[in-house]
Each structure stands twice: as C-alpha cells, then as structure tokens.
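With one protein chain held back, the other chains of the complex are shown just where they sit.
Up next, subunit A:
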C-alpha cells in the first residue's frame, strides 16, 4: 500500500518526485474526428494500488487508457514513466515499459486457442520446430490456476462464454509481467462469483507492487476495491481523491455535476392484457441437452419482466428463440394472444417484437453506416411510399428520436462508429423503438453504460411500459433486476426456476434460485461457468 501524499491532479510537475508514482499523464489532449475526447488531462498512477478512473460514457476514459497503452497517441501532452518522458507509439512500446491492458471490447482471436491467444506475438519458440505449444499450454494452465479458472488452454476462444473470454484477456496481460495493468470494465461480463475471484487476483497483484488502473461503471465495486479515484467528465478531470475520503454520492457529483438517482421512479403500471406468452420454448445444445429447457412465461402490457441468472443460464438464448433467430428451436410464441407463425426475425419484428442485443458491436450496429441509417434500419417500411424512401420524413423521425433518447450525436449523417458506447446503445434502442414494438426484449441493456446513460435507459423502459409495451429484460445485476422488474424470472442452466412477484421478491430468494443446479456456488466457482458452447 502506498503512503504517498495525494494532491489534486493539476500540479503534476512536483509529483514526479513522488516515488510511488510510476506513471504520469501530463496535460494530454486528444482530438478525434468530430470530437475532443480529452482536454488537458493530468493523471497519476501509483504502484501497489488500485487507481480507479470513472466517468460517464464519452467522458474520455477509454481514450485515456488507449493513450497509456500505446494504442493511440496524444494530440498534445506527454506521458512520464518512472520519471522519464516516454513516447508510446505502439502497444509493443507500452509492453516494454511494463504496461498491459485488458480491453473493454474483447481483443481476442476467436479462431485461436486460449494458449495461443495468451502468447500471441510472443510465442514461445525453438529453432526450426517453431512454436512450443505444450510449453505455452502448460504456462496458460498455470495462469488459469492463478485466476482460479479451469479453462482448457486448448479450447478455442470462440467456444468460451464471454465471461471466460474476459478471464483469458486478463491472463494475457498477466503473462506479459505487466507493472502497470489497465483494466477497462473487467467485470461488465462477469457473474458475482467471477468478480470475487477477479478481486482476489487484483489484491494479489497489488501486494506484488503492480499498479492497477481500474475503470468501471459499478460504483459499489469501485468503493470496494479502489485506493485512489480520478473522475473524468467531458474529457476533463473533475475530481481526484483517496478512496477512503469519499463516498458514492461524491463520485456521482463529480461525474454528472449533481446527485443523480439510479433508477427511474417505480410507477408500475402492470395488469394489462397479455402481450407475449411463450410455451415450452426449447433450444437443443449442440453437444446434447438444452440451452433453453422447456421455458414457459408471459408478459403483460405495461409490465417489466426481469430475467436474472448467471452466465450461461440460457437467458440470451431464450430471447433469441423468442425473436426467431434459431430455426431449430421448438415451442410456441403468442403475441397479443395470437400464435406467431413467423419463422424468422423479420417476421417476428413485423408481428411486434423487437430486440436490443447484448453485444452491440457484433449484433446491434452497422458501424460504417450513418447514425440515422442505423436507427431506421428496422423500420424503413414506415418511411416508404412504395419502394421510395422519403428522406425528409426519415430524417425528421431520426431527429425526434435523437432528442427523445438524448443521444449525443452532432450529425446523424456521421458514421455510427464515431459515437461513444452509451450513445451507440441508444442508437440501437432507437432502432428497436422505431418499429413500434408491442414487446421489447432487452439483453443486458445497461451493459458497459455509465450512470447517466443508465438512468436514461431505465427511464425509457418505464415510459415504454407506461405506454403499454411489454418489456422483457435480461440482466446480471441484482440491484437492477430488483429495482426495475414488476416480476422477476430466474433462470439456471436453461431452465426457468421461478417467477417471483416484485412484492415477494428478496435478494436471497433470487440468488438462491439462480444457483439451482449449481453445486455450492461460492466454494466451487467454476461450477457456474459451465461452457454453453
């Protein structure tokens, strides 16, 4: 643990003398097309400590990390490692200075094995015979043991659930003997038990003197694990403190300028007509058994149904089946009491379903198309006269939704990839809403979103429910499912364990139901990580 004095981030010239500071970012400015991501940022990283960085989506956290990791170069300013200014022009440079990063968006090769990913570009080789696969696999297995996961080093990354992929990312950074380890939203895809393991790993790294830069939106988590905290807002540092001197409301104030409420007001409409009913929905697992095991449930107009469960419980697959994405799924879907005959996604959308996918990069956005085009992609028909798109009408609708969902998009003609994560998510939500759905399926709608965007999303969910839409949302966040749902459905290993009314739901009951079928979740953390592939 560090004993260094804490100062406000501005006077970094003096702090170079501070022996605990391994890395200093000095007056860094970064400009991107259309945006100014960082404005004169000062940031200090201390060894043997967890240096937390928080901020809303678009505040510039990821950009700052990319600069430290050598992925991007600052437009102005400099980076000082161990008292000496360095120029980081590539990740290789950063690695040479002992800087490792676990990216928010996975940077793994799905077509390579776990071991190959961990040692990519640093393969262990011998002359002529090439890569020593066995040695790599042995070391990978050791790393996995250290991380308390028994992921097979020979398994293809594509076959791992996203939570385990995150573990592989962390192992990859550890394998590089990083002195400074950047973790960008490392827990966003992890279950509670996996988070505990990660925190133990972090504590271990700290005791070895590693400086950890930790980025997350989960404030309780930051309070729990952080030693120092730096808050970014609109590309500027707005706060810099020791963690033991501050509380959540301080963080929130620095982040958005005033105390914000996490969840929108609980005006539960509910009690309307049945919007969606699924009966005996099943999706066979390729290796035998079921990913979704004979699930039946229903959602009424004005109701928010939360689906809680651990990683691999089959929640996303359930939504995909309802959406018609899996042709070999069995069971029936009723929309407004009528049995759906549509066999594919297009038909289901037409009948009144819409989905916000879990992975917006992979399934949500067409990044190279304009923001506006992305928003109207699922609902073009309503702007058409015959085969002709009425551009003016389309643009009016796009602008309307940009305002309604408070999307920070200066120009709807710009590429969707130019937006920050939270705003991209809002574009995906706008796309779904433009189809005027009867039932909205949302898969982890708040994943990787900051408080501001989160409450925007939650408020939108409430408003939609009040308008008579049935909402089904999947989440791994217990607090979220408790606060937002009118009823809570808990899944485990593909089965629907129970559906609890909000009035009767307790956190204990929900957690207990989620663990059904798993042996003692705490002491055997791997039991809940059974691969879904």
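Brief remarks on what is shown
Methods note: a contact is a pair of C-beta atoms (placed from the backbone, for glycine too) under 8 Å apart; a residue touches a chain by one contact, two chains touch by 3 or more; residues count from 1.
Definition applied: contacts and distances are computed from a predicted model.
Chain not shown in the complex: UniProt lists it as "Erythritol transport system permease protein", one of "Erythritol transport system permease protein", "Thiol:disulfide interchange protein DsbE", "Cytochrome c-type biogenesis protein" or "Aldehyde dehydrogenase (NAD+)". Which of A:200, A:362, A:399 or A:463 touches the hidden chain is settled by the complete complex: it is A:362. Check A:122, A:224 or A:350 against the missing chain and you find that the one touching it is A:350. Screening A:200, A:339, A:381 or A:399 against the full complex identifies A:381 as the residue touching the chain left out. The missing chain, though absent from the display, is touched by one residue of A:164, A:340, A:420 or A:455; that residue is A:420.
What subunit A contributes to its contact with the hidden chain is residues 31-39, 58-63, 75, 234-235, 323, 325, 344-346, 348-350, 355, 357, 362-369, 373, 376-378, 380-381, 384, 387-389, 391, 408-411, 418-420, 423, 431, 435.
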